[in-house]
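Below are the structure tokens for one structure; questions will follow.
Note that one protein chain is taken out, while the other chains of the complex remain in position.
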């Protein structure tokens, strides 16, 4: 951590800061410049509250050198995390294809989609039971019943299921769900993150609409600090000035996160763009950029979907895409030696 | 609602859409152009799911004409909402000054600050007991104990108290809190919004970091749809590319919301900027732009605050500012006839 | 174009609007709703100034149905534009690889890089002679001399050259340059766009840092309206709140622009990310998403580059990447039937 002092800092305050830092075991290197004095802090600076130091009258600026996350940090955990779910795994060189309806509407619907996507190569079934909707007047999901339908579809196909948890009071209902999804709007719902950190189901954290990489990794850190190391990151687009697409898909997150963390990275082109005709090219782009998997909305009747229809693929379109994705993934393994 | 059809729409699908709309009591006006046919939908279109219509193969685009919120809409509720809290009120021409520490640290601290800000003209005491922190390793607030200290401060000063609710499981603890704050990170925590909509304490909703005006008002609508009409909106800056300030304070929200809604509008320059020296000029700007009140962080020892110190004013600085704000508010009433 | 009127519009003003529109040959369909009357305007609405109509007292909102660009619009020009440059071409299924130094530093440097990138498969040489630098104290480029060195490199390798034009006064110097680049900061320098529209060298327009797709296409329209149809679009990242990368590369632009326009699309991962280690994965992603080509910075000594070093690849790294890109491009042609 680097502390830049204001010109001519008050001597008493400076001594008190230095004493306080030394008490915490921090070693201090001082560089006295013409305009500024700079303190280089060495030691376990993750225990220091950067805001507290920045608040001091004598301090002009504080800059971190080390990342504020530990469990999620590749520096301290060089090997890729591989999350095992049933017979499948996420990360570690495989290509995960999570597919299914944005919203579970009926047992027939979700079983039919599950069978279709499994035949096309999907490795997990995604379906929404509890739905975060902008309007209180929109369909809010089937809730517990929706989870039951997903379990039926799992029974019929063997596909593990992933579904969104919206509030910690719903946690008991998720005991038999394979992967718990934390939605973008809840990425900084810290009580929810703590709760899923204290249970052992894998957790997939979607990036908040305006979350930086660091904030996203800090949310993973909340879960991991509770003891649950099975965390998956899912990019679903960030909010920018461009309104033609619902969000802007940030594929640079793949190599950036690959460097910063050991956690697997899933890309959701359906929510990112909000348009089904953009899903195919961006899914291909995501695989070529190095994603560990994709989350793709598939609906057997997008025009009558109860939510988010415009971004859903029909099963036939998913089938064609999934085959291309698997071929591309195979190709990438040959081209990247 | 306006539906723009693709060129040469499938006749069967078009008839099926029209029949479905008519069934819902919608009247349809058709304009046939050279390239596009446009349907003008008239009636209670708030019941229609815009995404569902946009998903149809024959539809190119759907545009709303009416706002998707009703209870929060000034069109249906022309008079300003005035929220009564104890002996004070929010909205209706008064200037609300909410002040206090970001984080309650001790009974002595919060009582001392409460006395100081009351003497300066504050009308409510704000203090954080449950704290949303980006890092799991940062101080998370005193929780229930913090709420107790706030109540002591209320007893000593008579100031009503406002504090942030982070999870609906904490709701019973807030029975004796005067105003419940929903933080920016929870603006779209819909289960939490529903919960506070079903109780009767006033609710102050902070704008999400990247929330549009419409999304913010839809969150108010969630609370109001539950029966609680005492909703206050609080702007605390939006996330932009400019990183010199923590967020970009959007003062245009004041006249915009004044037109769109009847709910009172509070401005939080402390969180918006993250720098205490920016609070004074922006608080003045907010009052001249027409805000109903301000939320200002005050700490008796900002340099040792357990969180968010850099943006806190000392009581003496708040005292000077509060006096200026009250004078400016008086001046504005004379200049705006 | 759709005009939404305010409730109870002034009858005289409405009649005057209708008369004015009819005079321009516009046919008007009126839908009278409970709250709003909607006018559907049919005919050549591209001649109507949307701002002027929106300014009328009786108008609540105006929404376009048709795009404001014509020459750049795929609707009116369904076939892909293929830009021919020397023996090579941009668009039409080929993969263009533009490579070279951000800044031309010496004849030796640019000739050496040109030879290296040609051997690796590059089809064009890019080099900056006039450099837009944020600071007046940074190196501003070799100017006319830099263009001369590029021509030497072209002579030695046969690679066509592309270089940035910063001001229309420099245009005579670009007579012998193969492709004129308009930089992101000049995307809305309309006098410059007009000038390059009145000459016949192909023009590559980089997307402005905060330009929407529509604004970008309107800049292409400026060039094409002058008679020059050889326009190439180059995405180089947009400005967002995420500051880890210099900009956020928006690969969704590829399929979106493919739909909206017939112009070829080049991706610049070097400027978008500002970090050389992100160029490889994002270049691969761009090709899999369907880009017509890439613009990649290559420098024989990035650590001593006079500008933008951190994002440059060394020739060996470019060689490895170019071979992978060409293989991927071949693979994509087999997988997309």
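The chains carry the letters A, B and C, assigned in the order they are written, with residues numbered from 1 in each.
Just so we're on the same page, a residue touches a chain if its C-beta (ideal position, glycine included) is under 8 Å from a C-beta of that chain, and two chains touch if they have at least 3 such contacts.
Owing to the predicted nature of the structure, the values given are computational and were not obtained by experimental measurement.
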Where the complex has a chain not shown, which of B:39, B:142 or B:254 is the residue touching it? B:254
Please pick, from C:189, C:245 or C:261, the residue that touches the omitted chain in the full complex. C:189
Residues of chain B (touch criterion as defined above) contacting the omitted chain: 210, 212-214, 238, 240-245, 248-252, 254-256, 259, 272-273, 277-278, 280-282, 284-290, 324, 327-328, 331-332, 335-336
Considering the whole complex rather than only what is displayed, give the residues of chain A touching the chain that is not shown. 2, 4, 27, 29-36, 38, 40, 42-43, 61, 63, 65-66, 75, 239-241, 243
What does the interface between chain C and the hidden chain look like in terms of residue numbers? 46-47, 49, 51-52, 54-57, 68-69, 132-140, 166-169, 185-186, 188-192, 194, 208-210, 215, 218, 221-222, 225, 239, 302-310, 312
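Rule of thumb we're sticking to: only the chains that are shown with their structure count from here on.
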I'd like the most central chain, judged by C-alpha centroids against the all-protein C-alpha centroid. A
Taking each chain's centre as the mean of its CA atoms, chain A sits from chain C at a distance in Å of 31
Indicate the whole-number Å distance between the mean C-alpha point of chain B and the mean C-alpha point of chain C. 39
Touching at least 2 other chains, the residues of chain C are 240-241, 243
